[in-house]
Structures are given as C-alpha cells and as structure tokens.
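In this view, the complex is presented without one of its protein chains, the others remaining in place.
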Amino acid sequence: MTIETATPANSRVIGSGSSPMSRIPWTLIVFVVACTVPWLGSRYNTFLAEQIAIDALFAVSLNLLLGTTGLVSFGHVAYFGVGAYVCGILMKTYDLPFIIAFPAAGLGAGLFALVSGFFCVRLIKLYFAMLTLAFSQIIWAIAYKWNDVTGGDQGLPDVPFPNLDWMTAIPGLGSLKTSDQFYLLTIVLIAVSLAVLHRVVRSPFGRVLTTIRDNPERAAFIGVNVRAYQLAAFVVAGTFAGFAGALYGIFSRGVFADYVFWSKSAEVMIMTILGGMDYFWGPPVGALAIVWLNQEVTDYTEYWPFVLGVILLVLLFVFPGGIVGGLDLLWKRARGWHRA
Amino acid sequence: MAPSFLFSQFMGGLTTAMFLFLIASGLSLVFGIMRVINFAHGSFYMIGAYLAWQMVQWVHPAGAGFWIAALFAASGVAVMGAVIERLFFRSLYGREELYQLLFTYALVLILGDAAKFVWGTQQLSVSTPPVLAGSVQIFGSTQPLYSLFMIALGPAIAFGGWLVLNRSGVGRMVRAAQMDREMLDALGANVGTIYTGMFVFSSFLAGLSGALVTPIQSIVPGMDVLIIVQAFIVVVIGGMGSFWGTFWGSVIYGEVLSFGILIFPGFSLFSVFALMAVILIVRPWGLFGRPL
Partner (left out) sequence: MLEVAGLSKSFAGFRAVSDVSLTVETQQIAAVIGPNGAGKSTLFNLITGHLQPDSGTVRLDGRDITGAAPYRICGMGIGRSFQRTNIFSRLTVFENLQAAYLVHHGRGLDFWSRAESFYRDETAALLASIGLQGQENAVAGTLSYGNQKQLELGLALASDPAMLLLDEPTAGMSATETHDTIRLIEKIAGERALTLLFTEHDMDVVFSIAQKIAVLHQGQVIADGAPAEVRADPTVRRVYLGEH
C-alpha cells in the first residue's frame, strides 16, 4: 500500500543516506525552535505548539502499533484517557505532586493496555479492531458515569498546574508565566518520550515488530512468539499514549469524558496516516497539519468535520503515503533515484 | 412489578429491536459480501430521515403520503449509495481494509456536515401516518399502533430476505459471493454488479429505516453516530454477515436494554460495550456467525 524504498524499513527519514540533507539535525532544530515559542509568539502560538506536541506523541505511540507492528487499533484513545484521568485525579483529588502523578499515569495506561491487549492480540485483524473499540468505549462509559471518581459528565475541571517553582532557579525562566513554564516542561518530556520511542523503533525489538507486520506467519517461523511481541508493543504504545493524556489534562486545565470518545481515536489515526505511517516522523507532521488546519478552518466555518472528511478522501485516493510519503517521493525524483 | 408493566417493557424492547434489525441488516449484508464495515450506514439512515421529512414538507401529503415520502427517501439514499459505490468505493476494493474503513468514516464526516448545512441543527419531526396513529390495549398496556407496525415489519423483512437469499437465483449468487468472491469471478459472474447491487440494497434499507423512524423519533444531527454504534453492537452479537444473527442480535440487544435499565440505571452505556467486548473475547464471530 505504500511506496517501496531502499532505506531501512522502520526508520525512514527523508533523504536519509549520506546526503547533506541528512546531516542537518532537523529534530534538534525543531526542538530548539519549539522551546523558544513562549518568547517568540503570542499565547495563541504557545497554545498551538503545545497541542501539536501532545498530539504528536499520541500519534507516534499509535504508529508503533499501526505502522511498525501492523496492528490497527481503533481504541487508542482509551490509554490517552486513562493517563489523563489518572494524572488529573491524583493531582486534583489527592493533591499528589506531578512527579508522582505523571509516571502513575503512564503506569496506569500501560496496565490497562496489558489487560485489554491480552484479549485483543488473540483476535484477527477485524475483530482486533472491534475489540479495541469496545474497550475504549467501556473506558468512555466509565468516565461518563462514575461521578464520584471521574466527575461523570461534568468531568474534572481545574486540574492544577504542577509545582514549577524549581524552574525559577533556571536563568531566564523565572519571568515566564506558569502556563509557559509548563509548556517548556511539556516540550522536554515529549522530546524525551519521542527519543525513547525512536530508539525502540530502531532497536532489534522494533525490527521484530516489522517482521510481524509484514508476515506474521513467517515471523512465527523464524522463532517469534507473535502474540507476546504484539502485546509488548501494545503496552509500550499504551504507556506513551498515557503520558500524552496526562500532559493534555493539565494543558487543557481539565479532564472530560469526551476526550475519550471514539472520534478522537479516528482523529489521531487520521493524523498518523496523513503524516505518513511508514515514517517515524510522519505522525508528528500529521499532527501539525491537522491541528493547524483545524484552527484555521474553525475560524471561518463550523464545518470542520466536512473539511476533515475531504482531507481524508484526498489522502486515501491521491496521497496514500501521507505528507511525508509524498515529500519522500518528490525528494527521490529530484535526486533521480529509480525504484527497484 | 405488574405484568402489564413487564409486557410494556418487553414490547418497547421489541420495537427497538425490530427497528434496529432493519438498519443492522443492511450493515451485516454489506459486511458479509464485501467484508467491509460501512460506518456511513448510519449516515444513510439519517439522510433517509431528512429526505422523508423534506418530502413531507414539499408535498404536504395526507394519508398515503407518508409511505410515498418513505419510499422516496429510501430510493434517494439508494441512488446516493450507487453513486458512492461506483465512483469511489470501487477503486478501493483491492486496497487494505483499513483504507476502506477510513473511506466510510470520511463519508460520515462529510454527510454529517452536509445534512447540517442543508437542514440545520434543530430537531425536526414527522407526524405519524393517520392509519397507524392510534393505539390498542394489550394485556393491560397501551401499545401504539405504529410500534406494532414496526414490530411486525422486522420479521416480515427477515422472512422475505431469508426467502430471497435461500430460494432465488440472485440469492444464490449473493451467498456464493459471500463464500468465495474470487471463485465467483472466475466463473464469469459479474462480481462488480453484485457488489453494487448489494450496496444499493443496503443503502435502500438504511434510508427506509431512517424514514420510518421519523414518527417515533425526532431528526437531529448526531443521530447517525448514535445509530451506527448500536447497529454495530447488534451485528457483533449476532454475527457479522449472518441474517438470522442480526435478527436475534437485535432482539437480545433491545430486550437487554429495556430490562437492564430497570435493574441498574447506569446500565445501558457501560453494559452494551461490555457485552460487545465479552462476545468478541469469547466468540468473536457472534452467536450465529461463522469463523472468518
């Protein structure tokens, strides 16, 4: 379904190889630029950048399943939601510090991924997708109804910012607003998470996952316990989705049940595929595109779903490799490469 | 609990069930033949409802007018289905199922907003056709005639569908397509036409159910999403692609919902998904389905 290229399967970067393009540390540049946003732009830009960063992590975690392992999950938002609620509840209801709540969010999401994943990986493609959806709606139903713990349909408004006083010790950061300080913390945490995920994808474990994606039967017959690996991927993906959710809860100053509705799973999947699921940095590009477009479009019209639908159609019929896929193709054409 | 109350609940569940059956049968059919879950099925249903309302507005029918409006709505949706299948769906057949699913989701997004654009966001309704406007007393409970009509319609369609599927030439082709499309293709049957035909028929059913629901439910944005989730659960319980599975799945769903609410008010939301999860874990192909 995608373009065949001759670069390593699970770590494609545009222009990878010994070209001058690949020597430029793109990710470092993006990270530095992201860090300077609170000083550069308006509050609006900081808001956008934070949204994009969080969605980027969420989408990359999904792509560990979708693009690397070949698992189509329609319920990934469940882990995002569990992370958001765990962190929000621990910080708001139990007054625990961020340094406990944040890891706990990942742990909680990972545990739920372990339990749900155990049942899901036993099923073939279609039923797998349906069960992931069922589990995600169960989480939604719990979030919506368990008034005592999750706030029910009212949710958990006013999740507090973590205690960021320690930031004032770092030169230049003391003068920032709390929300901007949290922004920087978010960017750093997400950068670290993405770095870890990148490592995982390029590791032997990641390589085994791609064999499962390409040919599960064959993978079994080179000695791979397919279900165990799929479950492991599921747990890793769920954990990082949980981290994204935890950050989102604080960022949006509240955790609400509609964060966990299945349409969010569809949205993150669209981001992932729009960016390009064959590329590690595809999903973040997709997140950037969708978040930015969403903001632009909703300024003019309320018909964002329509626009999203059209984008999806264009993606499906014209650019199945996504944005990064399309760029990669252009790059190769420009360099005169011929596909084997 | 008075027997008449229980009976009332039972009938209520049955009405929901039969009405869901009408919708879910189209979904199940498309899945059985084309192996694709059409998320846009709920959108077709919604468009059917809106078209029926529109027709009633234009023609101000009295008496038989409602039925004409319903037929008009169903046909309109069928045509829409034909166009979508021919123009878009066709080119996705060889591709990954994920792409087909995403396509139907794109349709949900587009059709949802299109309906909003044309008909706005307020609730619309259609009055019950006079011939079915009354009610009767059965076992001490009041049953609206229209509900009884819906309850009868379900089994009628089930029986009719079963006859066609099992006794006619067309039905044989459809069942063959369900079992082995490549073989059918090799035999020279025009698989493409069968697919289009099935998709159109399924759209017709969706549009018809949308039209027929208008006397009992108001037409609102979001009804597409609401119904597709329920239809989905029904088809999972009964078994994707199985006609009788869809029928009994609908009955189970309708009655569980109806009586479950009595036992445990927060029941419905959580439990239907839990039920779906349990079925998928224990017997993924549903009560009447066949292992893929």
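Read from first to last, the chains carry the letters A and B; within each, the first residue is number 1.
Here is the rule we use: contacts are C-beta pairs under 8 Å (C-beta built on N, C-alpha and C of every residue); 3 or more make two chains touch, one makes a residue touch a chain.
Model, not experiment: these values are computed from the prediction.
Within the full complex, the chain left out of the display contacts the shown chains A.
When the missing chain is restored to the complex, the residue among A:42, A:147, A:163 or A:215 that touches it is A:215. For the chain missing from the display, the contacting residue among A:35, A:123 or A:226 is A:226, taking the whole complex into account.
Listed for subunit A, the residues touching the missing chain in the whole complex are 2, 4-6, 8-9, 199-200, 202-208, 210-211, 213-215, 217-226, 229, 339-340.
By definition in this document, only the chains that are shown with their structure count from here on.
Listed in rising order, the residues of subunit A touching subunit B in the complex are 1, 72, 119, 122-127, 129-131, 134-135, 137-138, 141-142, 144-145, 263, 266, 269-270, 273, 303, 305-306, 308-310, 312-313, 316-317, 320.
Residues 35, 37, 88, 91-92, 95-99, 101-103, 105-110, 112-114, 116-117, 225, 229, 232, 236, 266, 269-270, 273-274, 276-277, 280-281, 284-285, 292 of subunit B are the ones that touch subunit A when the two sit in their complex.
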